[in-house]
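Before I ask anything, here is the structure I am working with.
Take a look at subunit A:
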Amino acid sequence: MFILLGMPVVQIIIFGFALTNEVKNSKIAILDPSKDAATTSLIAQMEASRYFEVDQVIHSAEEIEPIFKKGKIKLAVIFPANFNEDLQHFNKAQVQLIADASDPNVANTLTNYATAVIMDYQNRITSDRKLPYTINTEMRMLYNPELKGAYNFVPGVMAMVLLLVCTMMTAITIVREKEMGTMEIMLVSPMKPFRIVIAKAVPYLLLSSVNIASILLLSVFVLDVPINGSLVLLVFESLLFTLVSLALGLLISSKAESQQTAMFISLVALFLPTVMLSGFMFPVENMPLPLRTVSNIVPAKWYYSIVKSVMIKGIGLHAVWKETLILMGMLVFFLGLAIKNFKIRLA
Partner candidate 1 sequence: MSTDKVITAEQLTKRFGDFTAVDAISFDVYKGEIFGFLGANGAGKTTAMRMLSGLSMPTSGKASVAGFDVYKENEKIKQNIGYMSQKFSLYEDLTVKENIRFYAGIYGKSDQFIKEKTALVLEQLHLTAEGNKLVKSLPLGWKQKLAFSVAIFHEPQIVFLDEPTGGVDPVTRREFWNMIYLAAEAGITVFVTTHYMDEAEYCNRVSIMVDGRIDALDTPEQLKRTYGVTSMDDVFLKLARKAVRSAD
Partner candidate 2 sequence: MKSVVVNNISKRYGSKKAVTTALRGISFEVDKGELFGIIGPDGAGKTSLFRILTTLLLAEEGTATVDGLDVVKAYKAIRQRVGYMPGRFSLYQDLTVKENLDFFATIFNTSVEENYDLIKDIYSQIEPFKDRKAGKLSGGMKQKLALSCALIHRPSVLFLDEPTTGVDAVSRKEFWEMLRKLKEQQITILVSTPYMDEASLCDKVALIQSGKILSIDTPEGVVRSFGKKIIAVKSSNMLNLLADLKKTELLEDAYPFGEYHHAVLKNESNEHELKNYLQQKGYPFEIKGTDPNIEDCFMALMKN
């Protein structure tokens, strides 16, 4: 009853306040070799806006790739060596914006904001002059030059499918045995209880493997989403996430007494958070602290971030070892809890 009445309230609050596509305080990097009056004041203006927060200042073009791969920086602003001079002499200058387009929506929004700030600056310094200054912005979309939505949703769909198939179906089939009374007979047989459960989970493990394969094939050959990183690593991480999902399914099945309950728990406790908090629909960075904290216990968040790094950004285990360890920890924790809760008897 509480859930039925409370859910709409919670959802409205989450959607209304926390989950917005609006981008705030995004971490950016600045490469400013000229360090002149114009760049300083433009950077100051960028920092003054609520959209950006200068996270690091870099000193060479070589540093650009690595900082993006670390994943913290969403946008880099690159000034040429003699920005102010160009501006003063030719009334024209160049700025390059490089965005992490593995999330095309965020990349698009950020470059738009940045362009607006630059235009604003250009208009301000032009206002008392006859000949207008022109600041050209050149944009580069890193990882996803065409800003394809598929780059974003393929990892999201992978997380969701695995979760649905493994968690929900495992939970439901086991609970179904309880409902039908067949669990009762199976328990009074020499079959080891845990073998029953493993036997129930294996088909879904296989099924998910087929699902992962078909999603990847479709992505590569139909949607033109490349697999930039190691395929082996991607498959390994996917299996890891599948196992976490199975463990969650087992945990639910040990608690739920009816198929409806199992389904409801799977949906409310897993599916909704996955959709809302994994970063797939709404960027996690923009959520208020409480939600960001909650999002850390959503396994899909870590998996989603891994898939994006490996598949789209093409980076290796050295960059995702932290996420991988977290997923492994979750696997051990949930599996342990499921085994502890598994009943060798009826009540």
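Selection rule, in plain terms: all candidates are chains of the complex that A comes from, given by their letters.
The rule is simple: a contact is a pair of C-beta atoms (placed from the backbone, for glycine too) under 8 Å apart; a residue touches a chain by one contact, two chains touch by 3 or more; residues count from 1.
As the structure is a prediction and not an experimental result, all values here were calculated from the model.
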Which of 1 or 2 touches subunit A - same complex, any copy: 2
Contacting residues of subunit A [partner candidate 2, same complex]: 180-182, 184-191, 344-347
